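As you look at this complex, bear in mind that one protein chain is not there, while each of the others sits in place.
So, chain A:
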Amino acid sequence: MNSFKAYFSSLIPVRNLFWKKKAPNFGVYKIVDPGKVSLRRLVPDHIPKPSYYRTGEPTENVCYPEIKNEKQIHQMRLSCKLAANILQKVEKNIKIGKTTDEIDVEVFNMCIASGAYPSPLNYKNFPKSVCTSVNNVACHGIPDDRPLHDGDIINVDITVFYEGYHGDCSKTFLIGNVDNEGRNLVKATETCLNEAINICKPGKKFNEIGTCIEDTAYKLGYRVVPAFLGHGIGCYFHGPPDIYHVTNNYPGRMEAGMTFTIEPILTQGGYLIEILEDNWTAVTADSARTAQFEHTVLITDSGVEILTLPD
């Protein structure tokens, strides 16, 4: 018989290459498709604008993770607290039937009322002021006319630009009666974020965050979506260091004065994601649900401080 042995390998370093399994138990939920996006909102003149306001492209060029001085850290505390407070108000007002566009209006108005600019607006031409990612949308969901259904899980990702500094945080909320699979996913994601924050301190390698999150997620039965990273933050929205949420060998160590975000996305299914035609919305290829939590943290002399905590 003219046959031969075919032999394939997976490349190193191997991450959790979880394939598109026939999902046994993703649970009960609605698969989300993009809806109709409303017109872009106009920001009043008196609000200080970030560098990318006109063109969509940021002009900052940050080469190394920034070590911030006392004044900069003080400003970071202000913008991060504002972001956290806005997120808290969104949590209070969120309910079944509310459209993600209505959440966008709320966030936009709250930013303007506080004298802040909603950072996502026109960042690389993102059309809205907040990212709303429901169920199978992994992240960068665009607010539209879809109402929230009973059983949805929604991540609301808020970033504000206040007095020249960005503050970034997000949470995944449970809408109505969410099934056990959904609840466990959301809880696991928050656990992963907290575990990762707890290991942060001066001298720790950035890449240990990824190992910590991936190991914790794996033990709880989930995969991490590797495509999206945390980032350094300050006067610029995104900059070094790159914070991977999977095992990696990104170089560099944490130092006191650095501020960056940790924002793992966990999924019930495979780690493949697709970017839709709007060039933003990231959905899981197997339509599994995802959850995400995010904080902006500051590395202090002795350890770490979460900046995005509400009053």
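What to note about this one:
What we mean here is this: a contact is a pair of C-beta atoms (placed from the backbone, for glycine too) under 8 Å apart; a residue touches a chain by one contact, two chains touch by 3 or more; residues count from 1.
Rule of thumb we're sticking to: contacts and distances are computed from a predicted model.
The chain not displayed here is annotated in its UniProt record as "Electron transfer flavoprotein subunit beta", chosen from "Electron transfer flavoprotein subunit beta", "Acyl carrier protein", "Missing oocyte, meiosis regulator, homolog (Drosophila)" or "dolichyl-diphosphooligosaccharide--protein glycotransferase". Check A:131, A:186 or A:291 against the missing chain and you find that the one touching it is A:131.
Contact between chain A and the absent chain runs through residues 1-21, 119-120, 123, 126, 131, 139-140, 157, 159, 168, 214-215, 218, 226-231, 237-238, 242, 244, 246-250, 263, 265, 271-277, 282, 285, 292, 294.
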